[in-house]
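Here the complex is missing a single protein chain, while all its other protein chains stay put.
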Amino acid sequence: MNGATPNPSVASLQARFGAAIGRTFVSCGDTIVVVARERSHDVLRWLKETPTEAYDYLTDLTAVEYRDREHPLEVVYLLWSLSQRVLLRVKVELPKEKLLEVDSIVDLWRAADWLEREVYDMFGITFRGHPDLRRILMWDTYAEGHPLRKDFPLRGRFSRAEQTRQALAGAPEANYSLEELSIAEAYHSVPGEMRERLGRQGRPQGVE
Amino acid sequence: MLASYVPLLILIALVAISAVAIVVLSHLFSPTRPTPVKHEPYESGIPPLGTARERFDVKFYLVAVLFIVFDIEVVFMMPWAVAFRQLDILGLGVLGGLLEMIVFVAVLLVGYVYLWKRGALEWD
Partner (left out) sequence: MGLNSHAAAGIIMSPNWITARLDDLVNWSRANSLWPASFFPACCAIEFMATAASRYDISRFGMERLAYSPRQADVLICAGRLPFKLAPVLRRIWDQMSQPKWAISVGACASTGGIFDTYAMVQGIDTIIPVDVYVPGCPPRPEGILYGIMLLQKKIKQERFLDPALRVERLLDDEGMFLPPAVVDEVSEPFGNSVHQTRSG
């Protein structure tokens, strides 16, 4: 219901960050705050680390593109405070004319790792500072684009035959992580470019 | 007396014949269509990665060996149990048989207490 009392964090945010906080509203009992893209990481860090706010649980991280094409893309952060049992929805608007980029929050909540990969895969929004930003739902070499964008056709851009051909040529083992490979002691038997990609992630103990 | 073994021999012959028949008939009727992928190890539908040789905990070996030892102990107990009533050890009758088995079990019990105290029965 609109007009219900917003989450008290809104007032604290406006007091602390001032101009970086955009419009706020309440929808169906959820408080929504729009935050400027440049300060998003600072705002989220403050929300997590301040004892009075203590949003220690990242419930979800997703993105929206509205049917109204003029509307910017939105990256949506759903934050939950386990101690206070309060939900806050933080949105960052990304105008489509500019670069679709936002700061990664993996250093704050580890759960953001795969959630941001999914947003990148489906919307093409890159996250600065993400340790391993690659596709997660579609395969690594998927070339048709970002499926959940409104300008992406329902059946994909390539013909069905081409999609089948690319799917059959896909190598599923290319999606292994370093932990899995070190357990299988298979680090040295993977193709070179896969080792490079894994090398960028950093190596765990036990693999020379 | 040997006649009582004839059914056993017939059984052995039938088992051998059916085993051989199954293998031979399968070979005769099997369509053999070898392809390179069929010779690769199965790894849930992906090309196999790494070797199948992995190190595993020695506790499995210990349990297996201990099982063998105590299983043989039980194996020795079985004919003793069957012939128990007819035993006449040291002129003491069944008491002698019992004493003999107690000695046998006691020897193995010493070994059991040793491995228990040494921690061979620890699983974690």
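Order of writing sets the chain letters: A and B. Residues in each chain are counted from 1.
Quick note on the criterion: a residue touches a chain if its C-beta (ideal position, glycine included) is under 8 Å from a C-beta of that chain, and two chains touch if they have at least 3 such contacts.
What you see is a predicted model, and the numbers here were worked out from it, not measured in a lab.
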Quiz item: Per the definition of touch given earlier, which of B:40, B:71 or B:88 contacts the omitted chain?
Solution: B:40
Practice problem: Please give every residue of chain B in contact with the chain that is not shown. | Solution: 27-33, 35, 37-38, 40, 42, 44-47
Exercise. Kindly note down the residues of chain A that lie in touch with the hidden chain.
Key: 137-139, 144, 147, 150-156, 159-172
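In the analysis below, only the chains that are shown with their structure count from here on.
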Quiz item: Where on chain A is chain B touching in the complex?
Solution: 171-173, 176, 181, 184-186, 189-190
Quiz item: In their complex, what parts of chain B are in touch with chain A?
Solution: 45-47, 49-51, 54
